[in-house]
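Working notes, beginning with the structure itself.
Apart from one protein chain that is not included, each protein chain of the complex appears where it belongs.
So, chain A:
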Amino acid sequence: MSVDTSTGDTSGSSPWAVMRPVQGQIRFAMGLAGLGTILGLAALGCLAWVIERLIAAPGEWPWLAMAGVLVGTVGAYLLRIHAFDQSHYAAFRLEQVLRGRLADHLARLSLGEVQRLGAGSLAKVIQDDVKELHVFVADSTPLYARTYVGPAVTLVALLWLDWRLALAAVAVLLLGFAAMTLAMRDRAELTRRYHAARERVSSAVVEFVQAMPVVRTFDSGTTTFGRFQQALADYLGFLTRWYREASLSGRLGMALLNPMPTLAVLLWLGVWLTWHDALTFSTWLAVLLIGTGMAEAMMPLMSLYHLVDKAKLSIARIDEVLGLPVLPQVAPERARRPADASVVFEGVSFRYGSDRDGGGEGGEAITDLSFTAAPGSVMALVGSSGAGKTTVARLIPRFWDVTAGRVLIGGVDVREMRAEDLMGQVSFVFQDTFLFADSIAENIRLGVPEAGREAVEAAARAAQAHDFITALPQGYDTRAGERGIFLSGGQRQRITIARAILQDRPILVLDEATAFADPENELALVTALSRLMRGRTVILVAHRLATIRDADQILVLERGRLVEQGHHDALLARDGRYAALWRSYEGAQHWALQRDATPTRVTADVPPRCEEATP
């Protein structure tokens, strides 16, 4: 893949660089378009020749001239169509190449980076921005050829026919362009402000639409609608001013670049020259046929500017993604394989990229963290939100690289392992369950394509998923995400657990769910998890402390630092941070809503006797 070559020359480079993968075909298309334009002009010349013959030799068929018209017209027409076809095919190929390249590049970035950028906006780049290029690549390239070749050849032909008429035609055009340039002055700055104003409108709209339930219950609508209105009014003000300022020059430019003024000037001048016997009718006719089109041929240039501008924005976004540094990979010959399933952090510090508020005071999400998780042991990470638990978990499968220190798996620094080997060691189950729009069997089989149906079913059984899967209309062949198939969060999670069971990797990184859909799902889920954890090294990000009472080791994190470490009982006895978390957790677990607002403890084993409600 030549990603690196295409990343070096992005900033400020011409938008044409994006076409490099299909350059040859585009050039071919442009060549055809240029040739077609020349043939078209030749056909027009032949039309004048037909008339010239008819005048010079009345009653005689001007066969040669007519053949010229025929060949020129048909040739120009075929070349034009062929040019457009070629540029379109090239554009389609380019889309495929770029999308493939982008997808491949994403596969080699750090996952943290992918997450930071957001799946949605990355998908937008791959889909929409690449699609945006179409107009530029497919439609504008032949037009470019025409807009440059057309006027140039026309000018040469006109000069050859009659230099006076040629100069007159050029003069009109120059006036038109001068006016247009005037209309377009400060365009970059205005365009920027225009986009800024639009941006404000969009965010006001999004807020207005998204927040509508809140708006209706809490706001008589005035505040939010006011903000919406304000953004609209600003936009209107800007737009009106822009139009007003460009009004005279813009309209003048459009009026002059219309073929009509050129036609008028050529007619008057032609009549005057004919009067003075300085012009033959057929030359004049040829000029009229060829010359008036000059303005028309250049008109597309105006809209092309606009199109290329739009494409530039997309190209910049594509280049930005392709320019993201890939996660450095160890050279294959220096790659090492882990010796066992232990996980060790050695003085690990980690800081998120500068463009992101990492949470911690000094911007450091993890500070000097060391621990050892023995093979087959269960280690739990606890702490309040923002303490760095999830970050620790995600450093293990190398979502990011540490800023300082080392993360070792089986005694090998994760940076010295091939991505393949690392992924072969670690499976992770995160809160955001992800199922592909494929059959449930394929979803479970992901990454283990050779697994047979029995293996898949066994994994599903262990994950407590077999029963609900077989109850689905097509069982294991039911497509996840199909219309009418509703899988609850807990069920989806159990499918991802089955996937992890089937993958059977020695190390499991588990980010426990904070919320469950309903009690029965919860029970099935915890059962599934306990099956999954069996016999593996487990690094568990725990939110419900009850699940970790039994962990071999509990790490209590606070603002990225390790503050306590040990077993549940020992930590409780210490009466420190963990004990406080535990008490708070217990309190939350037993919170019972009561209208009289005296928090009541509802114990687990004894159903409370509910007093008759007192008003």
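As a convention for this text, contacts are C-beta pairs under 8 Å (C-beta built on N, C-alpha and C of every residue); 3 or more make two chains touch, one makes a residue touch a chain; residues count from 1.
In the analysis below, contacts and distances are computed from a predicted model.
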Listed names "sn-glycerol-3-phosphate transport system permease protein UgpE", "PadR family transcriptional regulator, regulatory protein PadR", "2-ketoisovalerate ferredoxin oxidoreductase" or "ABC transporter ATP-binding protein", with the criterion being the UniProt name of the chain not displayed: "ABC transporter ATP-binding protein"
Residue of A:L143, A:A341 or A:I366 touching the missing chain in the full complex: A:L143
Contact partner of the left-out chain, one of A:A107, A:A188 or A:A278: A:A107
Contact partner of the left-out chain, one of A:T181, A:Q229, A:Q329 or A:S370: A:Q229
